[in-house]
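All protein chains but one are shown in place.
All chains are identified by letter, namely A and B, in their written order; residue positions are counted from 1 within each chain.
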Amino acid sequence: MNALGLYRRYVGASLRAQMQYPGSFLMISIGQFVATFVEFVGIWALFRRFGQIRGWSFAEIALFYGTINVSFALADAISRGFDVFGTEFVRTGNFDRLLLRPRATTLQLLGYELRLNRVGRLMQGVLVLGIATHLLGIEWDVRKLALIVAAVAGSVVLFVGILILQATLAFWTIESLEIANTLTYGGVEAAQYPLDIYSRWFRNFLIFVVPIGCVSYFPILRLLGHRGPWQAPGWLLDGAPLCGVLFLLMSLCVWRIGVRHYTSTGT
Amino acid sequence: MRVRPYLTVFRMRFALMLQYRAAALAGFGTQCWWGFIKVMVFAAFFRGTLTRQPMNLAQAITYVWLGQAFLVLLPWAADPEIAEMVRTGNVAYDRLRPLDTYFFWYVRAMAWMVARAVPRCAMMFAFAAILMPIVGLGDWRLRMPSNLEASALFAGAIAGVVLLSSALVMLVNLACVITLSERGANALIVPLVLALSGSIVPLPFFPNWMQPFLFVQPFAGLVDIPYRIYFGGLSGWVAIAGLAQMFGWTIVLVFGGHRAMTAAMNRLQVQGG
Partner (left out) sequence: MPQILVQDLSKSYLVSEREAGAWGAVKGLVRRRRRVIDALKSVSFSLERGELLGFIGPNGAGKSTTIKILSAILRPSSGRCEVEGLVPWRDRIRHVARIGVVFGQRTQLWWDLPVIDGFELLRDIYRVGEADYRKSLDAMVGLMHLERLLDQPVRQLSLGQRMRCEIAAAMLHRPAILFLDEPTIGLDAPSKLAVREFVGTLNRESGVTVILTTHDMHDIEALAQRVIVIGNGVILADTSFERLRAEVLTERRLFIEFAGAAPALAIAGVKVRSREGNSIELAFDPRQLPAPELIGRITAEYDLLDFKLEQPRIEEVIAHFYNLHGATEA
């Protein structure tokens, strides 16, 4: 059974385990939906007062907002294994059990749990995308769909890469340190708006160092028909989501260094 | 009422929280980042408008940084010890102590809150009020209170926040005890706090027709009223009215919570814990 098939198996097992507590799932999902939607309401209120932000309209912001929220909801849902890696696997020595199985450790951690209750944020993101579609009059053709799917896929892959890096730290610190919140939750907060509203150093950081801009800002620029701050050629913006994949590959290399450290020093 | 046992609880909790320093530092970095983003967003909004807004950019920026400095004062979740007790069924043991359960937990919640807040607040002020001007980001700094009156009223307001927030935490604890699980209560309180306290967007920015309701509801006293007092948005008698609103809600929540808690605990005793 190949990796994808095994992942499907893991998902099934995780869902069955969570479905034993349906009340809790429902409450957390609803709570998440409301909590994230409230933020969108806040943005709506600000636009009612200010009208526009650096030339961008409310509807366009909705597009950026919805896309990044959908992406993060998906990434958040699948990455619990990495979130709790230090506490659940390194400190307890349970990582040994993962090493004893003839599969990649990262695949096993991805399959650790599928957090269903992230559907709250996901639904909210989809709703906002619907609002954006309506307000902007977007007609979703193949090209536009491809762009948004690329944006979501690239962002999910990037977020997972960030969380893998955070988990790798646990090989040295033992406990899970949630410092990557700056880049994950902070990244979502930043990418809700088009990056050109921020100061240049911040924008460049989010394009060249942690490429959140590449995986979300650029594809949506293309979708809206803008050229972007440097008037970059279209194909460059189209291919930008690949940066997410590159980032993930880099994180996986760092992960392997972590595993090597673990197997050299033991617990 | 004997005060000493409550003071002891306060002290013990404080000491325990000071141990969580590493996590605190990581969280601090996140908060600075968060603050920056919100400040930049406001700056971008304000650049494009000439219409008069409920507060000016400097005030909005101050509001943002105050929010980060006092973030842990908000009632985000039930006391984890209580959640643990409810889960393991040890709730009844608290009844064995010769203390009033409600106030015992109330004081513990306050201690937990204050212990986490003091270092975070000091660091945030150092960062946003002192460090930022030094590195040339003075436009985006946290300003000082508008005048002496504002400072005095703000000090009172912050004390009020602690009392009000702890009373709200007690409500969440109560929900935990009644439903025998912490999940539902925690899931509900976060969106309420986010929406109604002004944590996401300062309440004055919401449409005018919402303002009367927003000013009156209990969560306003957690963020909006104290911060507006700080930069003089609420002054004089209006500020006093705001403080009265906070303390009024606190008293209502404490009395109501106390009675509900007594009833719930009695029921638990009858059931056998």
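What we mean here is this: a residue touches a chain if its C-beta (ideal position, glycine included) is under 8 Å from a C-beta of that chain, and two chains touch if they have at least 3 such contacts.
No experiment lies behind these values; they were computed from the predicted model shown.
In the whole complex the chain that is left out makes contact with A. Counting the whole complex, the residues of chain A in touch with the unshown chain are 1, 5-6, 9-10, 13, 16-17, 20, 93-94, 96-97, 99-104, 263-266.
Definition applied: only the chains that are shown with their structure count from here on.
Contact residues on chain A toward chain B in their complex (touch as defined above): 23-24, 27-28, 30-32, 34-35, 38-39, 41-43, 45-46, 48-55, 175, 177-179, 181-182, 185-186, 189-190, 193, 197-199, 202.
Of all the residues in chain B, the ones that touch chain A in their complex are 22-23, 26-27, 29-30, 33-34, 36-38, 40-41, 44-49, 51, 53-54, 181, 183-184, 186-188, 190-191, 194-195, 200-201, 205-207.
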